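Note that one protein chain is taken out, while the other chains of the complex remain in position.
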Amino acid sequence: MSLDRSDVEKIAHLARLNIAEQDIQEYAENLTDILDLVDQMQAIDTTDIKPMAHPMDAIQRLRSDAVTEGNQRDHLQTVAPAVEAGLFQVPKVIE
Amino acid sequence: MEWEAVIGLEIHAQLATKSKIFSGASTAFGAEPNTQACAVDLALPGTLPVFNAEALRMAVMFGVAIEADIGHTSVFDRKNYFYPDLPKGYQTSQLFHPIVGIGHIDIELEGGSTKRIGVTLAHLEEDAGKSLHEEFPSMTGIDLNRAGTPLLEIVSEPDMRSAEEAVAYVKKIHAIVTNLGICDGNMAEGSFRCDCNVSVRPKGEEKLGNRTESKNINSFRFIEKAIKGEIIRQIDLIEDGHTITQETRLYDANKDETRSMRSKEEANDYRYFPCPDLLPIVIDDDYVEQIRNCLPELPDARKARFIEQFKLGDYDAMVLSAYRELGGFFETTANTAGDAKLAANWVMGELSKHLNQHDTDITVSPVTAEMLGGLLLRIKDNTITGKIAKQVFEAMWAGEGNADEVIEAKGLKQVTDTGAIESLVDEVISDNQPQVDQYVNAEPDKRGKMIGFFMGKVMQASQGKANPGQVQGLLKQKLDALAN
Partner (left out) sequence: MFEKTLAELAQGLASGEFSSVELTRSYLDRIKTEDGALNSFITVTETEALAQAEAADQRRSAGEAGTFTGLPIAHKDIFCTQGVRTSCGSRMLDSFVSPYNATVIENFNTAGAVSLGKTNMDEFAMGSSNESSFYGPARNPWNNDCVPGGSSGGSAAAVAGRLAPAATGTDTGGSIRQPAALCGITGLKPTYGRVSRYGMIAYASSLDQGGPMARTAEDNAMMLNVMAGFDPKDSTSIDKAVPDYTLALNDSLKGLKIGLPKEFFSGEIDPQITTQVQNAIREFEALGATVKEISLPNTQLAIPAYYIIAPAEASSNLSRFDGVRYGHRCEEPTDLEDMYKRSRGEGFGEEVKRRIMVGTYALSEGFYDAYYKKALQIRRLIQQDYVNALSEVDIIMGPTTPHPAFKLGEKSSDPIAMYMEDIFTISLNLAGMPGMSIPCGFANGLPVGLQLIGNYFAEERLLNASHQFQQATDWHKQAPTS
């Protein structure tokens, strides 16, 4: 699997990453190398093998439905880049 | 050419849990922005989700109610996309192993027939926050109070063929989730929202046309209008030689039309994969059986029971069974009054009128079911007439006490004293000689209708309090005596 510039641009857009023009080629090469490395997997027949998502095949625990968190807005918004009237601010989204 | 519409619906029902699906923050509606968004909801680095047991129970209740397959193992997946009201950059949802599998409901069509609509699946997911575009001139404000509210997304088969069928389906699902108590059903607050997938094809054609999806419609009427409008738009386009673009559209209730939402449509690749922070949910048969055994009565069952037990007509039974609270109110009223038909008329008539006029929920009605039943008892035992009863109802609504207290305080008790009624009757007969003459000269089979005039006069004279049966009897007796 070989990735070209346009693949890198497409992936970078999906991941919302700004990539400098001059770095695209290197990323394309690095990513191609990594994909070549992982392609070793394709030689293995894994038919009928159950994918393993959790090491111990544990199951989800349930939380009882109780409100345990109160209003922590001021505390939690101390780390926010831009807040106005309790709302997080982002550049205008046009719908 | 004759066209056929094909409609499938995706309904998002907010589950009525106290806390969020993956955090301990409150789900209450209407709080100040971001006061119900905790560290987990804000997706602070390092925070992790833990699944709310009640959300699971509610989803399974719905599955049992629509006779669906309940997945033995259900898994949460991440749906990855960037949007400011989606704090983690992914929505925790279910793609590969939804909690509720194939089920169905029956809808009633005009003319009394029913149609079975397939439910493809229902899966659990978390709601996003809200983007507020109007608050600031150049910025959008983000409120994450809603982020993490549990949603049950209910996906139908494309089994509906008209806007009316679609609305009947939505109403039925609405009735089921509200009856189960798993969703408050408040469409104005967004607790129950609907996406409509619509396509058209020539009648008889098997192949489906390109479909459009109209998003987040929040009233039954808008659903009907949006679908009707979309069907016409598509047929017009095709007949003019255009093709339908598969796209997402937004219904604008003010203009009563849908418009394209291309901005959100750019080649989405959601990169679904199982959420590694959550583990598979395993649902055993005992758990499902336990829920099945304590499932509240559902609208269809209640309707059948109302017809059987209270001898209601089909329409009355359907209306009164749709909502748990309404059904319960009716039953209490009917049992107190000992007259189901009378109770049905009053609940669907006077009570509903007042609730609507005052925008009041039945659960907080100032006239309780016991009070209404008490009022109806007084009609039945002839203490008051139906007309006076409306006056009593008004007074009860205004908080002036129960029926007996109002009747007593206002002196509305019906006059049944034969002597008193007889003197009123005699008075009316002697005061209206021309009408008496007409009566006397009329053919005997026409006289029945003419008696109404005298009835009105007597009732008027008694201020509505005279017992109408007694008045009618006496009038007939005296007038007929004059005629013969």
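All chains are identified by letter, namely A and B, in their written order; residue positions are counted from 1 within each chain.
Please note the rule applied: a contact is a pair of C-beta atoms (placed from the backbone, for glycine too) under 8 Å apart; a residue touches a chain by one contact, two chains touch by 3 or more.
All of these numbers come straight from a predicted model, not from anything done at the bench.
Displayed chains that the missing chain touches over the full complex: A, B (touch as defined at the top). For the chain missing from the display, the contacting residue among B:R221, B:R271, B:K410 or B:K446 is B:R271, taking the whole complex into account. Residues of chain B in contact with the chain left out of this view: 39, 42-51, 78, 80, 82, 84, 87-90, 140, 142, 144, 269, 271-273, 276-279.
Mapped onto chain A, contacts with the missing chain fall at residues 3, 7-8, 11-19, 27, 30-31, 33-35, 37-42, 44, 46, 49-56, 58, 60-61, 63, 72, 75-76, 78-82, 88, 90-93.
Heads up, the rule we're going with is that only the chains that are shown with their structure count from here on.
Chain A and chain B, compared by their mean Cα positions, are separated by 41 Å. Listing the residues of chain A that touch chain B in their complex gives 14, 16, 53-54, 58-69, 71-73, 76-77, 82, 84-95.
Residues of chain B that touch chain A in their complex: 17-19, 23-26, 31-40, 42, 44, 50-56, 75, 82, 84, 131-133, 135-136, 138-144, 250, 261, 263-264, 269, 271, 274, 276, 278-282.
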